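First up is the structure itself, then whatever we jot down about it.
The complex appears here minus one protein chain, its other protein chains still in place.
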Amino acid sequence: MDVRELLRQVQEGRLGIEEAEAQLKKLPYEDLGFAKLDHHRKLRQGFEEVIYCSGKAREHLVRIYRTLSEEGIDVLGTRAEEEQYRAVREEVPDAVFDPLSRILKVERHRKEQVGKIVVCTGGTADVPVAEEAAQTAEFFGTSVKRLYDVGVAGIHRLLSNMEAFEGANCVIAVAGMEGALAGVAAGLVDVPVIAVPTSVGYGASFGGLSALLTMVNSCANGITVVNIDNGYGAGYVATQINRLAAGGRESRR
Amino acid sequence: MDVRELLRQVQEGRLGIEEAEAQLKKLPYEDLGFAKLDHHRKLRQGFEEVIYCSGKAREHLVRIYRTLSEEGIDVLGTRAEEEQYRAVREEVPDAVFDPLSRILKVERHRKEQVGKIVVCTGGTADVPVAEEAAQTAEFFGTSVKRLYDVGVAGIHRLLSNMEAFEGANCVIAVAGMEGALAGVAAGLVDVPVIAVPTSVGYGASFGGLSALLTMVNSCANGITVVNIDNGYGAGYVATQINRLAAGGRESRR
Amino acid sequence: MDVRELLRQVQEGRLGIEEAEAQLKKLPYEDLGFAKLDHHRKLRQGFEEVIYCSGKAREHLVRIYRTLSEEGIDVLGTRAEEEQYRAVREEVPDAVFDPLSRILKVERHRKEQVGKIVVCTGGTADVPVAEEAAQTAEFFGTSVKRLYDVGVAGIHRLLSNMEAFEGANCVIAVAGMEGALAGVAAGLVDVPVIAVPTSVGYGASFGGLSALLTMVNSCANGITVVNIDNGYGAGYVATQINRLAAGGRESRR
Amino acid sequence: MDVRELLRQVQEGRLGIEEAEAQLKKLPYEDLGFAKLDHHRKLRQGFEEVIYCSGKAREHLVRIYRTLSEEGIDVLGTRAEEEQYRAVREEVPDAVFDPLSRILKVERHRKEQVGKIVVCTGGTADVPVAEEAAQTAEFFGTSVKRLYDVGVAGIHRLLSNMEAFEGANCVIAVAGMEGALAGVAAGLVDVPVIAVPTSVGYGASFGGLSALLTMVNSCANGITVVNIDNGYGAGYVATQINRLAAGGRESRR
Amino acid sequence: MDVRELLRQVQEGRLGIEEAEAQLKKLPYEDLGFAKLDHHRKLRQGFEEVIYCSGKAREHLVRIYRTLSEEGIDVLGTRAEEEQYRAVREEVPDAVFDPLSRILKVERHRKEQVGKIVVCTGGTADVPVAEEAAQTAEFFGTSVKRLYDVGVAGIHRLLSNMEAFEGANCVIAVAGMEGALAGVAAGLVDVPVIAVPTSVGYGASFGGLSALLTMVNSCANGITVVNIDNGYGAGYVATQINRLAAGGRESRR
Amino acid sequence: MDVRELLRQVQEGRLGIEEAEAQLKKLPYEDLGFAKLDHHRKLRQGFEEVIYCSGKAREHLVRIYRTLSEEGIDVLGTRAEEEQYRAVREEVPDAVFDPLSRILKVERHRKEQVGKIVVCTGGTADVPVAEEAAQTAEFFGTSVKRLYDVGVAGIHRLLSNMEAFEGANCVIAVAGMEGALAGVAAGLVDVPVIAVPTSVGYGASFGGLSALLTMVNSCANGITVVNIDNGYGAGYVATQINRLAAGGRESRR
Amino acid sequence: MDVRELLRQVQEGRLGIEEAEAQLKKLPYEDLGFAKLDHHRKLRQGFEEVIYCSGKAREHLVRIYRTLSEEGIDVLGTRAEEEQYRAVREEVPDAVFDPLSRILKVERHRKEQVGKIVVCTGGTADVPVAEEAAQTAEFFGTSVKRLYDVGVAGIHRLLSNMEAFEGANCVIAVAGMEGALAGVAAGLVDVPVIAVPTSVGYGASFGGLSALLTMVNSCANGITVVNIDNGYGAGYVATQINRLAAGGRESRR
Partner (left out) sequence: MDVRELLRQVQEGRLGIEEAEAQLKKLPYEDLGFAKLDHHRKLRQGFEEVIYCSGKAREHLVRIYRTLSEEGIDVLGTRAEEEQYRAVREEVPDAVFDPLSRILKVERHRKEQVGKIVVCTGGTADVPVAEEAAQTAEFFGTSVKRLYDVGVAGIHRLLSNMEAFEGANCVIAVAGMEGALAGVAAGLVDVPVIAVPTSVGYGASFGGLSALLTMVNSCANGITVVNIDNGYGAGYVATQINRLAAGGRESRR
């Protein structure tokens, strides 16, 4: 089952070449190198065990949380419902639910929060998505500065808070409707800006499509975009960048 | 042929009632009231004779310009081609063509330029559309302040020129790509902002659709939007607003 | 905290230059000029305190209304729900709710209504959006003439009411489905027409997109467009134009 | 080869039942009834031989015209190019080409033109599509009244020409950009209005999509729509309706 | 208030010319000719009083039905709800509701049903829209032949029922999903085919857009299209065509 | 009523030629050849009696199931609801419902399951659609291997299970969100891959449109696509291919 | 470099286990099993060496053809230009170019053409795409029956040619505009129908999108769809299916 063991058996004559070759083809992929790297990646980075709760059956979800919690593994669940929380809590009493970000987590090992990222929003309606981003990043050990309701329709709100961006390794800009915050922010800072369009808006906002197009078309340097309402995805990438910056490449090893 | 004359003939018994009624129905609409209002509007406001040149046959276009110029009427032509200009010039030597705005005009009566509007652009590529707007407004007697290349990716360019907006009755914000300039501008001034999305951009800008959606979705107060690349339309409305402001309602009467 | 005070302390030698420079950078933006202009704008124009109620938490909304009402400030809330109204009313008994326009307002200082705008609709189903526009304009002190159900499918309904437009400084045309009212209206009047597409319709109306496109593509002069169902935005811009016209630029100062 | 002959041979014992059954299955469909109806339809109505010229190879097109013309059959070709015309003319000298409508026809038998339809357009740029419609209808023997450049942005142009619609059995309304002409026309007449959106326009007209949506969403009674720029299709249906009206059902038999 | 009376007063010297001219401008449009035509149209054709019930307030709807029914006028209501019916029935006991077509009508004067149209559908799920079309046409005095569930996926179902089309003046083809029925039908008959796309389908049918595009793009001759699910519109136009055909032009007068 | 009988009567002189010809035209299509082929097809292949349950009235559905079950015919119902099942079960006690795939079937004749297809999914949320595909194929006698949750974001999950594809005649790849599974799978196997986009996802997935476009644009060889969420359609085609492969052409006869 | 050789060296003690493990990870993927399978697939099936010519630099393309032709390998190039052909021909004189299908091939080993597929089109304008499909299939050894211009607007053209489908293992239906051919065909045959939407059409055909949607939404059983104009892709899948059917699974091994 293990490449090394297989080679040893070949070396020791206990396994024929043809049979070895056949087994090599059938070995689970993870034993052939890439999967191992993969496991290393997860363990090394603490990105383990993220659960997308939306639509999962209650019993199924409870089982996942109970099993992981019994194994002492922290869990980050996204897009959870209040009633999913109540079900999980009965089995895992220290599960915590935030109705704003809809994050349902078990977090027994408090990570040191390193580096710095900024999560800013255009309006107050964008805060749930922003909190998903911020709490995801915090769960993975990133220090987060929040700066909400600084949309470009009142540009002074952003400009008078520029000191909040000092020392940040990455900025997450969350905005719906016109979605212009990301472009303005990217013109003011010198680190990557991850733009998160939200489905906030009405009329021709088309569920966030308008904000997505605005952000993708921004002519400011340093912007990249994630899916509509995908706070989790932004928090994940921001953590990757923050770790690269905080420790430098060497410290990650 | 004239309502008043018709009524007089009825009064004087020279025209029977049935025949009068029949003629009333057949009179050109403009003789029945609304059209007169309509003509009044054009004469009073100097918005007469705008020609959309694009796609017009050369001979047709030359005839229009020659006729109007012989009648002493000024003409504003939009979206003209260089070769249309050369053809017109042979018959109307004082026709003027601006290859940037593609405006081909005959302007013998210089209007006094009243009030003030500002035309600003996000980038230099938006200037042709902005010039169509600015020169349209100027042709109709509006004083125009230009402020180009002040897009939000470098917000300081706009902010350090705020004094340009002082005293303006209306702002035209011309921008392609992400199109965020309009929203930021509307948050900084207290007069109507007419947003002109442009087809400038590539990739997911979809010929200006992205900028149009951004502008329509802006949550800043005071923004309205015209069609993609429609500098003329913006210049027309800005002139309407500027006239309302410059003279007040009374002076228009 | 105030620029003038800071300069005075520098003048009087109570504040060093380096420290003054540092404080200047950190002063809230509104103290550096643009924000002051901004505050001036709001106070001068009476556009203060508009609340977008949709989606706001009940306690949050009640607190906003109570605080502002205690400070004697009038409030215009848009897109409010019946139950939000009931909650606000318990703390602010003179709050008024109109279920048609969904405007929830506290209006203790009745403004004089100046100038004139016309709000017209294509059908009766467009009336809620029209009322949001009309009541917004009225809240800000604009005199409003309503002209409902005059869509182009029966053009005589509009034509036989042309006198309603007399003396108007601005027209708001609200229409769903085909959305052609705005273009026809703009051809009949000589003031700006603000077109409001509505989500009224079915089939290929795509939630108002069809009407939005119709209005943006209108070849009539003088039309600008706001977002689908955005009665508030139209009422705001119409008020800006009406003020410019009613008083002239000078009187606004 | 003919059903009747086949049955006769069966009757006369010259053809076995199994073989007859097999032949019935293999007979060209048009011999089994529906196709006959089909041929009847074409002959009876004079809708024979319409060629969509666009993209056809020159030699191919020439062959079609020569063959049909040798057989004495009139041909209506749509979307032809100048150079296709020149090639056809060499073989069929009495072929006629109209560069405006791009119709390339051979018409030796002048049909009596019966009934009446009206073809109207919003602007002059819509005229080529309108001419395709009008000339198609005329080719098929329909009397056509043209009424061009009566778009809704200047509604009096349409209203002052209402007498043109008198006695019409059908109206074809051709318009690009906002496309509102069809809805207004349908509100003014009491016969079917066939709406033809055109690709005329720029910006958010999206090649006629905006006009198509406007027309499909019209709330006026009596409108149906054909494809963008499909003047031919409108002319065809208008002819069907005109014939039904002109002769009544009985006379068609 | 009446043109004839006004002219008489001028003739008799009881009304001055200037005052007469002013009144002419203010007279309700319908008194100037076009509106009268309009009223004639409605009375002559029996298309009076169609109510789009969807979204109408209950009390409002009841009042409309009661008033019209007291005046002895028949009413056709479309897109009605069960509970609207129950409310109307209390005041107008002979109101009739069909939950399939959602038509709520008061029909005391049974019209003679003349001519013939065919209403066919692709599947059974399209029947509600088809019934709206059929019952609309019948309400207006059209004889209707129904042919349901003859979609092109089993083309023999249509082909084996071709005799149903005999003598029809118009065909309404109702289909969702791929929407190909209209094109096939138009290839088999020689009268106008009105295509009604329905929102039936799932996945990439996009609420009927796919069927709408299919029908608009059909290369069969004689097809025109109405809005998605617009059975009423199709029934109305079909009635117009059927009347033109049934009586010939003369009989309509 | 039968072609052969008709021909016999003609042969025997019991039926005149004209009458025979007339009857031939009126015979149900299925008696003229193509329909017979059609019936043969259904009987031969066992694809009879598939019911699309969604939206069908309860009584209607029960009647269908009862009738078919009384005739001893197996039935496959797709997109059924729990309550439809309960209603059917009362009359047909051996009806079976799977809430995951929403298949409601009566299956008394267990078919031998021949050949092999693979049904794989990108995520667990795609399983309902995959089960519709798999159970459809099994109902029609296809042997199915399931391989779920092997999406490309963790490519090792697919690669370490490649042996599952051995001997398969066809692969069904079910995926939402980015939908890349189909392209990767097609690069790894040498049989047709039927791609089923699902509506799983959020934000810019647009109800499966994104996955549909991904799959249609795949540059891997051997992919074809069905409608969003159309597991049934994929299962049907896979069965066709599997039968062709399992038996060869000859055995199908 | 070869797994077998590596294992042998381990067996013979010439290679240490750690080094062997390291080499295993670095071996080209194709040596680890999947790639071999992959190569097997290509060699076994004769799908080797297809070149997408469009956009390839001339020198680059010539080199590919020369190299392969020197190695005696047959090449199928798709979407080639006339001038690419001329360049290739200079180096590979027996290269053959078909300007209709734009296939540029070197085919020295004539394959036996087995089984049968049908390629049919809606119109003559769809023939280039159909030829790409047909010639691709033929290049890979498939026997192809062509049936062109049998679109559904004249359904008898298809019905009177049904015998062409006899014995076919797969049908490729190529159609633009409304794209309904695929659905009708699938209702008439009992083998998989691969639908190829084409970009043929104008107006609302949107470059083939309309046909694509029609085909994806077809409710006929047995249809799957490839990308717009993707004749090659359809020819490839049809070949896969034809081989499965022609030989049965066994014969492929």
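Going by the order they are written in, the chains are A, B, C, D, E, F and G; count residues from 1 in each one.
Here is the rule we use: a contact is a pair of C-beta atoms (placed from the backbone, for glycine too) under 8 Å apart; a residue touches a chain by one contact, two chains touch by 3 or more.
These numbers were taken from a predicted model, which means no experiment stands behind them.
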{"item": "Among A:Gly141, A:Pro192 or A:Gly207, the residue in touch with the chain that has been omitted", "value": "A:Pro192"}
{"item": "Sole residue of A:Tyr65, A:Phe206 or A:Tyr236 that reaches the chain not shown, by the stated touch rule", "value": "A:Tyr236"}
{"item": "Residue numbers in chain F that touch the chain omitted from display", "value": "122-123, 151-155, 159, 177-180, 183-184, 186-188, 201, 203-206, 209-211, 213-221"}
{"item": "Interface with the unshown chain - residue positions in chain B", "value": "124-125, 154, 156-157, 159-160, 163, 202-205"}
{"item": "Chain C, residues in touch with the chain not shown (by the definition above)", "value": "3-4, 7-8, 10-11, 13, 17, 20-21, 24-25, 32-33"}
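Following the convention adopted for this analysis, only the chains that are shown with their structure count from here on.
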{"item": "Recurring contact interface, reference F-G, options A-F, D-E or B-E [over half identical by residue number]", "value": "D-E"}
{"item": "Contact-richer chain pair [B-E vs D-E]", "value": "D-E"}
{"item": "Rounded Å distance between chain D and chain F, as computed from the means of their C-alpha atoms", "value": "41"}
{"item": "Centre-to-centre distance between chain F and chain C (centres being mean Cα positions), rounded to whole Å", "value": "55"}
{"item": "Cα-centroid distance, chain B relative to chain C, in whole angstrom", "value": "25"}
{"item": "Junction residues of chain D, two or more chains touched", "value": "25, 33-34, 38, 154, 159, 188, 203-205, 209, 212, 216-217, 221, 227-228"}
